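Pasting a structure below so you can have a look.
One chain of protein is taken out of this complex; the other chains stay put.
Here is chain A:
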Amino acid sequence: MEAEERLDRTPAEAEYVLHLYITGATPNSSRAVRNIKEICELYLKGCYELIIVDIYQQPALAQQEQLIGVPTLVKKRPGLVRRLVGDLSNRERVLAALGLPLLPDSNSESNNG
């Protein structure tokens, strides 16, 4: 199982730092991983750092990161820290929380299953 996965295109000065906490290969977690990867590719190509953590593997992190609901995406940068709880399938909300403009072409497939 993926313990920690780095998809860092520009590790030095990544504009967006995102941490996704998941619990193994549960449906919610798998969906969340798929969704965040798609969003990053579509909207943040080349300027993000995404870390995916399986908290089953690192339970101590759960307390440290104040996790309750899983999956949780924590946006560390830019701006204020935000927590996005859920499988990230509500793309409008995800983008709003990340402070990204909604692209017209992606509007139709906000709920990909």
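For this structure, a couple of remarks:
Keep this in mind: contacts are C-beta pairs under 8 Å (C-beta built on N, C-alpha and C of every residue); 3 or more make two chains touch, one makes a residue touch a chain; residues count from 1.
Simple rule for what comes next: contacts and distances are computed from a predicted model.
A chain of this complex does not appear here, and its UniProt-recorded name among "Maltose ABC transporter substrate-binding protein", "non-specific serine/threonine protein kinase", "Sarcosine oxidase subunit alpha family protein" or "NADH-quinone oxidoreductase subunit K" is "non-specific serine/threonine protein kinase".
For chain A, the list of residues touching the undisplayed chain reads 21, 23, 26, 28, 31-32, 35, 55-56, 59-60, 62-63, 66-73, 81-90, 93-94, 97.
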